[in-house]
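For this depiction, one protein chain was excluded, whereas all remaining protein chains were kept in their positions.
Take a look at chain A:
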Amino acid sequence: MRVMAQMAMVMNLDKCIGCHTCSVTCKQAWTNRSGVEYVWFNNVETRPGQGYPRRYEDQETWRGGWALNRRGRLKLKGGGRLRKLLTIFANPKLPAIQDYYEPWTYDYETLTNAPLQEHTPVARPKSLLTGEDMKVSWSANWDDDLGGPPDRDVLLAGIADKVKFEFERTFMFYLPRICEHCLNPSCAASCPSGAIYKRTEDGIVLVDQDRCRGWRMCVSGCPYKKVYFNHRTGKAEKCTFCFPRVEVGIPTVCSETCVGRLRYIGLMLYDADAVLEAASVPSSQDLYEAQRGVFLDPSAPEVVTAAERAGIPRDWIEAAQRSPVHALITKYRVALPLHPEYRTMPMVWYIPPLSPVVDVVRDTGYDAEDRSNLFAAIEALRIPVDYLAQLFTAGDPAPVDAVLRKLAAMRSYMRDLTMGRDPDDSIPAAVGMTGEQIHDMYRLLALAKYDERYVIPPAHAEQAHSLEELATSCSLDYEGGPGMGGSGPFGESSGGPQPIAVENFQMLRDRQTADSLSGRVNLLNWDGRGKPEGLFPPRRSEEPPGSDGAS
């Protein structure tokens, strides 16, 4: 047993109101820069819908994640080293910018500066890639709230007969997504430069900006399409789990600003030696249980001992014991992984939405709150269980059904208490829980106090140095450092990377507080007029600009 600690997240989709506050605060904090205008480390998808980038779940096209080869061994779905080598300069398995979306802005300044003219001034959309006028026809959130035809949802392929897009049978829910910070990250394994790494102490997956050579194999390799290419710096970027915040015990931006109060952050202890086997189980429907099997009980004495031996600090072990993520995944078993069939062992899990529109019960004329009616209704929920199973259990409806029954039981059990009646212990018993457990789960899901949603131990700065020594063969071996070890397959000249350009605030300040358009311009401040130098990257053949990307 090799105990490692993983910072993980659970989102309760049953509470998500689809407001996108998480997306906005994340974007404001991290990606409102040139080169990543189209990038949303956190996005929220309306399901059914295509997602962002569109149809990213279609791994037959994008070939992200892992698959088992004929011998039953895990291999990258996108192919091994030879394939990578042959395609290294023209990676074909990459969503084009139109699949994300062509970012745009408007010539706002005309509203103030327009001369006397015949018509009311108007700000027109301008492509942020070409500077040309454009018709906005696709975005990171185009099908929000079921806008546009819903039938291009990848998950419908196998269950089309169970989903009807009629007014009376409408359903929808929201799926907020960040990087999964997988235990078995295919992005990292795909990187020719070894620039993607998983932090020892908390499992956060990061791109080493110095090492990244911009091959974009990680973009292909990630089945969730949560690694992005900064077309200005030529580097990959991705969700960092807000490590500068998490290190000091503050939740990620997306979590702390989550208005639905549906995100939980906590530690999971797992056995690193067991990951490969778990990721290699033959049936994809067994992956959910297999991944749960990798997690360790943080209260078990042998785990504690092993964790201490592995150098995990005591307060981290305590945090793992109090972890709400552990409670939701392991104790109450209401959280499920997103697309376990990708075999990356994702570490952002979801409580499926109950969607309790009980049409069937309603039509019978019985009290819909009655437990037996509620349970009966789950098969007939507005959101088809089969659809949820496509998302969370590789198509197996049983675990989804079990979660929904627990949520329904909680409502039914708690209603008696709320109305001042005697509790009915047969309700929790029907879902294999005790009244006490139901009540504890209720506290976590309903009351969801800040210090119970987020149990984040601060990083141990005193260990930083020793960990650092372990990390690399030479601590000076970074770009521009005296070590200057070779960093690409063909040496330093092969990729032509530029040192990372940090968008610094002095530069922004000059620009933002200026009266007129001058100096460097970016997404934040370009008014759509002219074509300022440095704003647009040189055209790339794989990013044809401006074409109509609508379906």
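Keep this in mind: a contact is a pair of C-beta atoms (placed from the backbone, for glycine too) under 8 Å apart; a residue touches a chain by one contact, two chains touch by 3 or more; residues count from 1.
By definition in this document, contacts and distances are computed from a predicted model.
Trainee: Given the choices "Cation:proton antiporter", "ABC transporter permease", "Urease accessory protein UreD" or "nitrate reductase (quinone)", state the protein name listed in UniProt for the chain not shown.
Mentor: Missing chain, per its UniProt entry: "nitrate reductase (quinone)".
Trainee: Please pick, from A:188, A:290, A:304 or A:430, the residue that touches the omitted chain in the full complex.
Mentor: Residue touching the chain left out of view: A:188.
Trainee: Looking at A:1, A:74, A:159 or A:402, which residue reaches the missing chain?
Mentor: A:74
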